[in-house]
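Only a single protein chain was left out; the remaining protein chains are all shown in position.
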Amino acid sequence: MAEAEENTVLHIADIHKSFGGLHALSDVDLQVKEGTTHAIIGPNGAGKSTLLNVVIGRLIPDTGAVVFDGEVITGKTPHEINQAGVARVFQTPEIFSDLTVFDNVIVPILSKRDGSYKFNPMAKLSAQKEAHDEAMKLIADFGLKADDPSGSLSRGDKRRLELAMCLSQHPRLLLLDEPTAGMSRHDTNSTIELLKKIKEGGMTKVIIEHDMHVVFSLADRISVLAEGRIIADGTPEEVKANPVVQEAYLGG
Amino acid sequence: MTKKVLESELFIMLLFAGAVLTMPLWLAPIGAGYPDLMQKFAIFGLFAIGYNVLFGLTGYLSFGHAAFLGVGSYAAVWSFKLLSMNVLPAIFFSMIFSGIFAYMIGFVSLRRSGIYFSILTLAFAQMSYNLAYSVLTPITNGETGLQLTLNDPRILDAASSNGGALPSPTLFGLKMSGFEGFYFCAVLLIIGFFIALKISRSPFGLVLKGIKSNQTRMKFTGFNTRPYLITAFVISGMYAGLAGSLMAVTDPLAGAERMQWTASGEVVLMTILGGVGTLVGPVLGAGIIKYFENIFSAFNDRSLHEVLAFLPDGMENIVVTLVRPFVGEGWHLTLGVLFMLVIIFLPGGIMQGIDRIFGKSKKKKAAEAAAATARMGEEQHG
Amino acid sequence: MDAILLQILNGLDKGGAYALIALGLTLAFGTLGIVNFAHGALFMLGAFCAVSIQSILTLSKKVKDESVTFFDAYKETPYLEIWFPEIGPTIIDWAVPLSILIAIPVMLLIGLAMERGLIRFFYKRTHAEQILVTFGLAIVIQEIIKANFGANPIPTAAPDIVAGSANIGSLVGLSDNIVYPWWRLIYLVFALVVIGGVFAFLQFTTFGMVVRAGMHDRDMVNLLGINVEKRFTIVFGLAAVVAGLAGVMYAPILPPDYHIGMDFLVLSFVVVVVGGMGSLGGAVAAGFLLGILQSFASTNEVKSIIPGIDQIIIYLVAVVILLVRPRGLMGRRGVMED
Partner (left out) sequence: MSKKIITTNDWSRRSVLKAGLGTAAVAGAPMFYMKNAYAAEYLNDPGDASSVKFGFNVPQTGAYADEGADELRAYELAVQHLNGEGDGGMLNTMQPSSLKGNGVLGKKVEFVTGDTQTKSDAARASAKRMIEKDGVTMITGGSSSGVAIAVQGLCQEAGVIFMAGLTHSNDTTGKDKRRNGFRHFFNGYMSGQALGPVLEKAYGKERNAYHLTADYTWGWTQEASIKASTESIGWKTGNTVKTPVGAGDFSQYITPVLNSGADTLILNHYGKDMINSLTQAVQFGLRDKQVNGQDFVIVVPLYSRLMAQGAGENVKGIFGSTNWHWSLPDAGSQAFVKSFGQAYGFPPSQAAHTCYVQALLYADACERAGTFMPCEVVKALEDHKFDGMGNGPTEYRGADHQCFKDVLVVKGKDNPSSQFDVLEVVEVTPRAQVEYEPDNEFFAGGDLGPCNNGAA
């Protein structure tokens, strides 16, 4: 296992994962630096989503470990990993579509405040002043309406809502799985703007993306995944110039 | 009145308490204003409210809640037999035992979700029922049901011989049969309703709703959903235990058939019929099913003619002929037809019908539509 | 040894019944995603096909019994026997096998009507709503049967030629003590044939292929421009036929009454889940497995060690399997799983 370098928030160390005979990930070793936006690109089936699922505890790797903030999080449950400071935006927005926008946003705030379990059945939700104000502020920031039923939002709004939910927890690491998939050019651009704004706040992000326009607008560093292996790793310029990458991915 | 007032806890509680406490008045014209049936309304209302804490908030469909009702009843009757005819220890032990029992079953069953969870709870309840009916007869008195006897120890009730007759449950001397029993149950129903209202409006309740809506998201939002689910399961189990103990309080007998899957199914039907996830719906559903069971089943040719005597003779006979298959021994048929009609035309149960009559803001309708779409999605993902 | 063999036979026989009911249930569930609480009622309707055919065949000329004075008691002689003294009694005797021929179209029609008339409106509703509506339907069907046939079980005899027991022990050269009722053996064979038929149908026909593909991924098949819905309707009809046939054939073993379906309902759900939701093979395997386990749990030897085990064995096994192997014996990964 490669030693963790300085400023590394997330160290994905020598991960192997196979399903049956299929090697989804082999020898994947990645270091994500504090405050950077790290993009992982690669063709379909390259293992990007598998990698993300390993990080958030949905999948357990066969060998290797994920180290977050100096602590091994492999084998921990998703909620423990989230409580440690990792939030994730999914490819198809995972929101509480039966609930209102407000409820969607206050839930993660409560999680941050109360931890993974708190028994307070007699407390009044409407009396949670701080959480309430924080949620309202975020909702306004994201241009949403608190009383809207979230299930009937447009796809773009749903994605924004999910992002707001993740940000409300002030995570140290935000994982984004194709945040602009299926979006119109207009929505994509406004999402890029949004993410750039977040970037200014210094939050570390790992982003998986197909859209090169998005990747090159946001990423400080790019890793290229193909057939479960990392074939290139570097700044956007380095990666762009890498002949292997051009052949395997960009060139086509 | 403003929306805020209408939705305030105080207003809701006043309305609910008022409706419950005046039941003897407004139920009398429809023949349901006698103590036993009103006690049943309150008891099964509590059962359904508690069930709704689990099913309505978390979406976990338990098919074994009757087991907790049964445990509550047995615990209460044993408390009457061993300790005292006072109802308070009986209720206390019922809730404790059903809570423990619910914890054990919930701990295991909640390892699974969806239909698997349903079958697990069903299996546990059926095992409890089958054993209570046969092998556990020393504890349950099997088919006959656990009853009080004259030579029970009752160690806390010193030498009240009661003239050789069986004692009845009391609240510090106040007998728990008839209207006193009803008001006792009614007060507990109101308290139970209040707690359920608080739960559904608490952060804890919101987490449960989040679990129902999207458990994956809850996990990735940092919630450990399992203890939440177990807590909800135990709470609803304790409600069931309370209901079971009240059955024993108003009528000191505990029978095994209380635990049968049909009894578990009944509370599911009550909840869906009234409106899953609504506060009042389960109480309404419970009332309707119990009303059918007790009043519709009691009609016979003679009583039908009496009720319809105001009609002209020929008309009366026609109406009686038409109605007859649906009452008396045919009351099940009415219930079956009712289930189908309600669910076909009012997917949200009777509460949805009430909402429709009184109208509601467009926003809520949109929310419902959205929820329906979301459900569809879930179904397809399966 | 003989005792064990006999219990295995008992288990297979019971399992045959469980498997047939569960097969239909899982067809409806796996293809349509419908939790059908009225499936037991279909089984019951099948049994009452046999009852009806029997009572039609035995429509009788009534000769008043003059010794009875206060009401009319009749010595009944079926018209068939009067009109066709030769063949009449035989036809009546074969009422149950004849009922199979009638039950197939009748149950198919009932199944199609049920799907078109009610079930299809519930595909996109929640399981809870499906349960309520099908449970309501089951009650209605039951009550209609009760109103027409009464609440008591109605004896429905198998043909005389197979009325007794077969000495299979001596047939296969084992102990003389292994005797088993012919009808139960026939039931077992029948169950296997029906199960085999359904599997062959799904495995080897184009129709079956589409259905299986649809079970796997409905949207996919729809994208290919194949009308899955129509086929699923037919599958529901098929499920009804399978349940109905199970009912017809079970009538001589268990005199049917209006409640017989409800008695099997819970059990068949357990069988389906133990087998694995949506897995036809699993339903069949679980049916036989639970049948055999129940038979053995009921023997005196086992009961003397664990009293009451025969009352709970099925549920106990279900619990264990669901905990150890959540998707059931043969369920596909990811179908109805967490």
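Labels for the chains are A, B and C, by order of writing; each one numbers its residues from 1.
To be clear about the criterion, contacts are C-beta pairs under 8 Å (C-beta built on N, C-alpha and C of every residue); 3 or more make two chains touch, one makes a residue touch a chain.
None of the values given here were measured: they were computed from a predicted structure.
J.: Over the full complex, note down every shown chain the hidden chain is touching.
T.: The chain that is not shown touches these displayed chains: B, C.
J.: Tell me which of C:Ile154, C:Leu192, C:Ala213 or C:Leu316 is the one touching the absent chain.
T.: Among C:Ile154, C:Leu192, C:Ala213 or C:Leu316, only C:Ile154 touches the chain that is not shown.
J.: Please identify which residue in C:Ala213, C:Leu254 or C:Leu316 touches the non-displayed chain.
T.: C:Leu254
J.: Touching the missing chain, which residues of subunit C?
T.: Within subunit C, the residues touching the omitted chain are 2-3, 6-7, 9-11, 13-14, 17, 65, 67-76, 146, 150-155, 157, 163-165, 177, 179-181, 183-184, 252-255, 257, 259-260, 263-264, 294-296, 298-300, 303, 310-311.
J.: Which residue numbers on subunit B touch the omitted chain?
T.: 24-25, 28-31, 33-37, 40, 130, 133-134, 137, 141-145, 147, 150, 163-166, 168, 177-180, 183, 247, 251, 253, 255, 257-258, 293-294, 297-303, 305-307, 309-310, 328-329, 331-332
In the analysis below, only the chains that are shown with their structure count from here on.
J.: What is the minimum number of touch steps required to go from subunit A to subunit C?
T.: The fewest steps needed to get from subunit A to subunit C is 2.
J.: With centres defined as the mean of C-alpha atoms, identify the chain lying farthest from subunit B.
T.: Following the centroid criterion, the farthest chain would be A.
J.: Return the distance between the CA-based centres of subunit B and subunit C, expressed in whole Å.
T.: About 33 Å, centre to centre.
J.: Which residues, counting only subunit B, touch subunit C once they are in their complex?
T.: Touching subunit C: residues 55, 61, 108, 111-116, 119-120, 122-124, 126-127, 130-131, 133-136, 261, 265, 268-269, 272-273, 276, 325, 330, 332-333, 335-340, 342-344, 347, 375-376, 379-380, 382 of subunit B.
J.: Residue numbers of subunit A touching subunit B in their complex, please.
T.: Residue positions touching the partner: 56, 77-79, 82-83, 87-88, 94-100, 103, 106-108, 110-112, 114-126, 128, 147-152, 165, 169.
J.: Which subunit C residues qualify as touching subunit B in the complex?
T.: Touch residues, subunit C against subunit B: 33, 35, 118, 121, 123-129, 131-133, 135-140, 142-144, 147, 218-219, 266, 269-270, 273, 277, 307-308, 311-312, 315-316, 318-319, 322-323, 326, 335-338.
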